[in-house]
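Notes for the one structure printed next.
Only a single protein chain was left out; the remaining protein chains are all shown in position.
Chains: A, B, C and D, in written order; residue numbering restarts at 1 for each.
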Amino acid sequence: MKKVTNKSLLKVDRLVKHFPITKGIFRKKVGSVKAVDGISFEIKERETLGLVGESGCGKSTTGRLILQLLPATAGKVFFKDHELNSIGSADLRKQRLQMQMIFQDPQDSLNPRMTVGSIISEPMIEHQRLDRLQRHERVEQLLNSVGLDPKVTNRYPHEFSGGQRQRIGIARALALSPDFIVCDEPIAALDVSIQAQVINLLEDLQEEFGLTYLFISHDLSMIRHIASRVAVMYLGRIVELASSQELYSRPVHPYTKALLSAVPLHDPVLEKKRKRIILIGDVPSPANPPSGCHFSTRCPVAENNCFKTAPEWREISSGHNVACHLV
Amino acid sequence: MTDIAKFEELSQEAVSKHRSLWGDVWIQFRKHKGALTGVFVFSFITLAVFIGPYIHDIDPSAINFKKRNLGPTLSHPLGTDNIGHDTLAQMLAGGQVSLAVGFLAMMIALILGTMIGILAGFIKSLDGPLMRLTDLFLALPILPLLLVIILLFRDTLRTLYGPEAGIFMLIVFVIGITSWMHTARIVRSDVLGIKEREFVTAAYSIGTRKSRIIFRHILPNILSPIMVSATLGIANAIITESALSFLGLGFPPDFPTWGRLLYDGANFIQITPSRVIWPGLFIALTVLSVNYIGDGLRDALDPRLRGR
Amino acid sequence: MLSQTSILKVENIVTRFRTQEGQVHAVNGISFDLKKGELLGVVGESGSGKSVTMMSLLKLLPMPPAEIVSGEANFDGHDLLKMDLEELRKIRGGKIGFIFQDPMTSLNPVLTIEYQLIEPMREHLGMNRSDARRRAIELLEMVGIPEAKNRINDFPHHFSGGMRQRVMIAIALACNPQILIADEPTTALDVTIQAQILEIIKRLRKELGMAIIWITHDLGVVAGMADRVAVMYGGNIVEEAPVFELYSNPKHPYTQGLLKTLPNMKGKRAERLESINGQPPSLHQKPVSCSFAPRCSKTMERCRQENPALLSRENNHKVACWWNPN
Amino acid sequence: MRRLLLAIPTLLVISFIIFAILDLAPNDPTGNLPMTVPPEVREKIRVSLGLDQPMHVRFGMWLIQFFVNEPLNILHEAFGISIGDATERTRILSWATRSPVIDLIIQRTPQTLWVVGLSYLFGILIAIPIGIVSAYKQYSWFDQVGTFISMVGFSVPTFFTGMVAIIIFSVQLKWFPMIYDTTLSVDSWQNFVTQVKQMIMPVSVLALYNASQLSRFMRASILDNLNLDYVRTARAKGRSERVVLLIHVLRNSLIPVVTLIALGIPTIFSGAIITEQIFRVNGLGQLLIIAIEGADIPLVQTLTFLFAILIVLFNLIADVVYGILDPRIRYD
Partner (left out) sequence: MKNIFTLFITFTLVVSLVSFVHAKRGSDGQLNLLYWQAPSTMNPNLSGGTKELEASSVVIEPLARYDEKGNMLPWLAEEIPTVENGGVSKDLTSITWKIKKGIKWSDGTKFTADDVVFTYEYCTHPDTGCSHTNYYTGISSVKALDPHTVKIEFNVAKPFPYSAFVGYNTPIIQKAQFDGCQGAKAQECTKQNFYPIGTGPFKVVDFKPNDVIVFEANPNYRDPNKPAFSKMVFKGGGDATSAARAVLETGEMDYAWNLQVEPEILTKMEQAGKGTVVSAFGTAVERLMVNFSNPDSALGENRSEYMGGNNTRNAHPFLSDYNVRRALSLAIERQILVDAGYGQAGKISCNVLPAPAIYASTANDECKTQNVAEANRLLDAAGWKKGSDGIRQKNGVRISILYQTSTNSVRQATQAFIKEMWKQIGVETELRNISASVFFGSDPGSPDTYQKFYSDIEMYTNTFSGTDPEAYMAGWTCSEMPQKSNKWAGNNMPRWCNPAYDALSVKMSKTAALKDRIKLAKSMNDMLMQDYAMIPLIHRGDVSAHSNTISGVRMNSWDSELWNIADWTRK
């Protein structure tokens, strides 16, 4: 069982990311894609926070903003006691030692021109003064811990299958013994039979090294399994955040409800019985989100107020926050 | 991933087990018969041109008035020209220059183009200015300017470095400086693509320095378009040099290059056809083989045809 | 509701990809039949050969490198695999409709929706342009595209992914096909959009009554849709059964493992996921042994020497496995 | 719009670069005079050409002449609209001929357009079908032969092919004249035949060259599209291979090709310097080379700058064409 402490490791405060849309002769800014539109949450030590949402809702951007791979438009990210947005690049490099990322596409996230050994040892070269032999030892050790044959260091990524590549990516993320890892859809590109292997590996590693995860995914069932708390995003905002158990058993926000009901169950008996909430229409463009509640245009229960004012972020019960007028 | 793509990937896996990436390219490249022939022909020409003079050791500048306009003989396998130069010796000497021009001009264009392309693609604030510069170079009418530049600097360089080295440097430089733009554009668009790939983000996330990102992550991954550009660059430079010779602005008359030999021999096409056939054939063969190599490389490096 | 007459009977299809270094055995002798009005779910991971099988039927594979080595596919009294391209064209889009996985790339970016939609009608039904257009608008309305009249002149890039997939469905259904082959039609879509598409298909199936082959890797999707499910692995159908039977009583170790690896949406959270060890099969060897054997918990000597055939057991349940607990 | 406005400073920079380079070059308009002409006379000639003025004055003059005077003159002559006094306006005069540069250019344009333009057109007409077929039948014998021929097409310099063509068709077979008659006016059937005959060699030499480059590009572009999903969709609809290829694939593949063709159009105007030289098609290319050899700076300047304008213009046109052909792209 996970030993979640109550100490906060990472805090995100009203984080905003707008990508400008420019037009005309002088590249005047005429609007912006509001990828992340003011989100706040915190992650406690050794927990796994799940971040779910449909494509384009800003969940991956959030991950990148936290790791400072993108500059935030507004808002702050606190890691341990450091405010990451304002520290210099040298300090940031130091902080990177403790924060790593696992990527979605195991094929795309490994440089095809580098051997497995050099991919995994790259962070060490950047941050640590180890000699060749020490590095080699460490690489073998890492390969071992992600369940790969340590002898593969001289091979290239394309010689591996998808699941194995993802293990290499995980080994790279572990190379500097970080405390915090952003897992950006780490299983989305994997075959069903491999997904479980990777999830189990991630759980084992968390146990072993005391890691904290931000687990970004669109796979609701997998999030349910791995996350201790879950945040649901829609169009750049978090609409609901609760413990995994709470969220899946008592969803409050109409979007969360619809989302959960849309997931097909692998049981024909349940599936035949169940009544789905079918949302109408598409997700609006983040360049031009609806006023008021972002979900108002598709919400089956929207009221007048929903179209006008954005709902507040409220705690409705202990640890269960939601942004909806109707709750 | 669709099923079919998966199969294509699978089919690649077997091929590439335990082989480095370039080994893999080589396997693919070998399938391209034209390219393979190209490599063979090009290596043959290169070897012949650089080793040939040790076997056929007539001085290319030696003249023999009594033996002029000869057809092929045992001592002059390709005959002689109108002032008694040995055509084969001239072909070999000319080949060295032509190949050197092609290679060096290509290198200049390549280095320049790659540098500008990488900077433009990688550093956002430089993208605009550098691409405008590229547009500007593309919009400059090259041939006229080429002619003018040659007229302009020929004599300065000639006095500085001697008639041959000077004009050689000038022509190499001029061809190089006027043919980097396409490489720059291709490299830039590739860099823009690579920059968005997750492994680059991954490198950032582990705190890799920008210079290392360029040299370790970006450069190796844009090598394929650069290689293709390189082959096309050689071909282009050889052709341009011969065209300059034709317009009378290439190397001096006593300095053989294939282009120059072809130009000089052209008038003698009915008397000593070998003076036209050989340089013409060798320019064409070289350019042809290099183009085929480029074609083969393009196929071999095509991500659609092979797993990355 | 289901008739028992089969509309498509496939026997022993073998398809290979000829690559530079040897062959990839993509489909290794697949047989199944499809009844009128039935929805057959085909489940498998990438590389299991599910798409290739269906595309082999209408020769939609790039040939070369693909090569259909053998097989029969009886449709309407004719063998599809023996038809020449001209005859096959009359089937494609006319009697058998296709929906593909990626709606973003499956529509031609430079042609209008109208053009792409009326193409099959003009090709197969010989309709004139205005009739075809009228029908096209009807079709778009049928698949739930609002303001179909205006939007028909748009280009694909004006449509979202879900909308494009609706267009694809409209195209596939334009000529009232007897069979609709849907190749992972919701994989690229978000869950809420997937739910919309699934609803549309369910409705249309009721209205139009065609038989559907639904290819997917998501056991959840077919659970609520299919009448019968075939599970594929390594170019073979390893198990085939009516939907309730399969989910409640999986007989092949692969199917069993697959169902166990999936986390639940309801009920108690499993402490740890069960997983199938090992990696997906390489398809370079001739299928002389069971391709699942290296990952199977029940492997016997025989599994490594002989590839089991798909054999009927009780309750219309077919399994290709040497291991039989009964 | 943005690009159009950006083009203006670009062109100004180009015009300055051209001017500066030409000015730096050791060009002497009296260099080609016979040695019997004494230096004092040479000096007088230079002064009479305005060469004693400092560079910036000459550049300014030239800019005014090019951007104000010449367009007004053209307006005056072509449409009879006169603004200001046409006789008072100084025009850009060629040093060698002492005639207005623009007149020379206008005079040379027809033959260049005919020969180079036609060769470009034929090049396109040959290249597109060849490109389509060799892509569709990739690695077939047709493709292999086509590839080989097109490789040969741009591997062999045009001065070589041109010369061989003359030897074969003019000297040996006597089919076509080796000298292009620019004074021939096509007013009768017979003259038309003569015109066609004299155009065959230069046009085909150039067309071969153009076609070989374009067909390679066309082939690659078709190959890019041939295995895309939408092609499979079209096949799944039951469309015939011809329709799939000619409507679905071609429409998409032509987008980059048409853009490339548009980008290449300025080369028609700049003429094929070498080919014009060989066949004595005294067009713009030949005008340029003579101007360079004769150090006729105003002519070189104006010609190169006109080419630069065309290149920039057709870059813009290519963008627009791309926008028209590809519905995904819209410019504001």
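One rule holds for everything that comes next: a residue touches a chain if its C-beta (ideal position, glycine included) is under 8 Å from a C-beta of that chain, and two chains touch if they have at least 3 such contacts.
Since the model is a prediction, treat every value here as computed from it, not as a measurement.
Interchain touches from the omitted chain, evaluated on the whole complex, reach B, D. Although one chain is not drawn, the whole complex shows that of D:N73, D:N282 or D:T302 it is D:N282 that touches it.
Within the set B:I27, B:I63 or B:L112, the residue that contacts the chain not displayed is B:I63. Hidden from this view is one chain, which touches chain D at 26, 28, 31-42, 44-45, 47-49, 91, 93-94, 96-100, 103-104, 107-108, 166, 170-171, 174, 177-179, 181-183, 277-278, 280, 282, 286-287, 290, 294-295. Remark: the residues of chain B touching the chain excluded from display are 61, 63, 65, 68-69, 82-83, 151, 154-155, 158-159, 163, 252-254, 264, 266-268, 270-271.
Following the convention adopted for this analysis, only the chains that are shown with their structure count from here on.
If you average the CA atoms of chain B and of chain D, the two centres end up 25 Å from each other. Of all residues in chain C, those that touch two or more other chains are 46-47, 62, 102.
Shared contact sites, meaning residues of chain A that touch two or more other chains, fall at 161.
By the touch rule above, chain C contacts chain D in their complex via residues 58, 60, 62, 85, 89-94, 97-98, 100, 102, 105-111, 116, 119-120, 123-124, 155, 157, 168, 171-172.
Interface of chain B with chain A (complex): residues 1, 12-13, 16-18, 20-21, 24, 197-199, 201-209, 212, 216-217, 220-221, 223, 307-308. The touching residues of chain C, counted against chain A in their complex, run 45-47, 160, 162-163, 190-196, 198-199, 217-221, 223-224, 226, 243-244, 247-248, 257-259, 261-266, 269-270, 272-277, 279-280, 295.
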